[in-house]
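What follows is a short report on a single structure.
Note that one protein chain of the assembly has been removed; the remaining protein chains are unaltered in position.
Now for chain A:
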Amino acid sequence: MKFRGKIIDVACLNHFSRVITTISKLTKTCVMRLTPDNLFFVLSGKVTNGGVSMWCELHQANFFDEFQMEGVSSEFNEICLEVTPENLSRALKTVQNAKSVKVKLTKKHCPCLTVAAELPSLSSNSRVVTHDVPVEVVPRSLWHEFKEPSMPDFDVSIYLPPLKTMKNVVDRMKNLSNFLVMEANLSGEMNLKIETDLVSVTTHFKDLGNPSWGDAASQDGGASQSRDPEAMAEVRVDIRKLQQFLVGQQVNPSKAMCNIVHQSVVHLILLHDDVSLQYFIPAVA
């Protein structure tokens, strides 16, 4: 297995750094998958993380000037590593001002992602900084746990309101309740609701718009067309999971959407120019 990448553009470096920082706010550890064309950060929904799962996809060419990898075998030309994104994020932050940054898979006392950069310095000699971020190789036998999630058979798909507004409201709601109900309909309306013995609070978002996925069902006027546009699909979630998702978002995405499978799962999709992020929050009883 080999991997070697180089970033020379400062904007690409900052962008990459921000993506890793966002991932680090969403989860403590995740799996990083490297293919010739892409990088994926994957969290598979397990009981230990409350069933939340995440899929983040980057096209390597949008970030790396050089990108060479050799996977486990020619048949499975991929590398799968378990990584702590916070460590990678910290390493990248220290080399923000570098002229170029190299990331490579190395073996020190254990497998590592080594981040090496040449930093400008006041003297004529530049400083070389190296960070070894320990990683664990994920064996081939477990790769099936980290596949791209399939689009759920959703009841409602809707564009999200401004994430900052959502975050402000969810932050306050968290003081009042542990659980939140997220509901939306095909008329562009979304409500966030909490209810306890002491208080009930409902925030109403209107005119959000519903994305048309152009899938077979809607094209031939199938099941989704016959759904009452006012009918709400709802999911009751652990409010901390939703808050965690919102806390991590540092940059406004170009598109932010949410698919709701009634009483089952909330599927959040954020699209930036060169990164896409999907986050699944399961329903709680």
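One rule holds in what follows: a contact is a pair of C-beta atoms (placed from the backbone, for glycine too) under 8 Å apart; a residue touches a chain by one contact, two chains touch by 3 or more; residues count from 1.
We take it that contacts and distances are computed from a predicted model.
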Which of "Calcineurin B homologous protein 3", "glutathione transferase", "Cell cycle checkpoint protein RAD1" or "Vacuolar protein sorting-associated protein 51 homolog" matches, in UniProt, the chain that is not displayed: "Cell cycle checkpoint protein RAD1"
Chain not shown: contacting residue from A:9, A:66 or A:171: A:171
Of A:99, A:127, A:206 or A:255, the residue in touch with the unshown chain: A:206
Residue, one of A:71, A:161 or A:248, that touches the chain absent here: A:161
Chain A residues touching the omitted chain (full complex): 161, 165, 168-169, 171-173, 175-176, 197-207
